[in-house]
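Below is one structure, written out as structure tokens; the observations come after it.
Presenting chain A:
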Amino acid sequence: ADEVTLQLKWVTQAQFAGYYVALDKGFYEEEGLDVTIKPGGPDIAPVQVLLGGGADVMVDWLPSALAAREKGAPIVNIAQPFASSGLMLTCLKEHGITSPEDFPGHTLGTWFFGNEIPLYTWMGKLGIPTDGSEGGVTIQKINFNVDPLLQKQVECATTMTYNEYWQVIDAGLTPDDLVVFKYEDEGISTLEDGLYTTEDKLADPAEVDKLARFVKASMKGWKYAEENPDEAADIVLENDETGAQTEKHQRRMMGEIAKLTAGSNGALDPAAYERTVGIVMDGGVITKEPEGAWTHAVTDKALN
Partner candidate 1 sequence: MSRDRGDTGVTTETVISAKGLNLTFQTNDGPVHALRDVDLDINKGDFVSFIGPSGCGKTTFLRCMADLETPTGGSITVNGVSPEEARKSRAYGYVFQAAGLYPWRTIGRNVSLPLEIMGYPKSDIADRVQRVLELVDLAGFEKKFPWQLSGGMQQRASIARALAFDADILLMDEPFGALDEIVRDHLNEQLLKLWDRTDKTIAFVTHSIPEAVYLSTRIVVMSPRPGRITDVIESTLPRERPLDIRDTPEFLEIAHRVREGLRAGHAYDD
Partner candidate 2 sequence: MGWIVAGFAAWAVGWWANALLARLPKSRATGLAVPVIFGLTVIVMWECFVRGLDVSSVILPPPSAIAARFAASTGILWEDFVQTVVKGALTGYVLGCGAAVLMAIAVDRFPFLQRGLLPVGNFVAALPIIGMAPILVMWFGFDWQSKAAVVVVMVFFPMLVNTVQGLQSSDRMQRDLMRTYASSYWQTLFKLRLPAAMPFIFNGLKIATTLALIGAIVAEFFGSPVRGMGFRISTSVGQLALDLVWAEIVVAAIVGSAFYGGVALLEKAVTFWHPSQRGRA
């Protein structure tokens, strides 16, 4: 069988259920693939792993992939299982923030590592300075959890609909205590988890064929997961080597993830791509229109 290694952007969780389902249900095997899934983490830049030869395909967000491409990394989007964005900013109501106009003078926490790009873009659009000057917001780099919000070190924090938001709820707060701003609703959503590979792989027809089979099986996994969320969550749990995930949390996460993958057959939506590029360029993260950052070559092959 052909070997394929997939580098995830984050630790094993329902966010990546489709791949684990495809593996567990033998979808990859059916396509003649031997797939290895490498979990990620806060200190892993999947691009480095990809370029270093440690993986054939990686999961990444489009903004950071574009930034990497402009830095000279020859990476290309070959599929986009996530149709919509799960990114949002969550504030405690008690701080008196009800709309984006209320941000000035407050402290916003965000993850960095590429995840700050949408926030900076948004602030830029709102015309709110982030450099600590008068009438601006203070931005803090926070670790990948919601403690700073709960402990009031920040007043708003970046969260995902499927993960951190529920951690806030689990901590004992009710949706009434919170104000959330979904990037999707603010019209500044960017494309999240997509599949990427390198240019030279795409130049080789044999590789393209292999990738097509991979994407095909993965999408089959995603659709299976959407239909059987609880089973998918259990498969994820089985594959979690840290033994740290809980069933309750993963099942709920799978439910939210299903909303984001719904409506994608795996092929990148060029309109959503253009929107993302626009937002990222407005944010100043990239300076020139990217070229060849995506292809339908693989999905065309996979979906027919």
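Picked so that all candidates are chains of the complex that A comes from, given by their letters.
Definition applied: a residue touches a chain if its C-beta (ideal position, glycine included) is under 8 Å from a C-beta of that chain, and two chains touch if they have at least 3 such contacts; residues count from 1.
This one's a predicted model, so the numbers in the text were calculated from it and none came from an experiment.
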| message | Taking the stated C-beta criterion, I'd like to know which one of 1 or 2 contacts chain A in the complex. | response | 2
| query | Can you list the chain A residues touching candidate 2 in their complex? | reply | 42-43, 45, 47-48, 51-52, 64, 67-68, 71-73, 112-116, 139-143, 147-148, 151, 153, 285
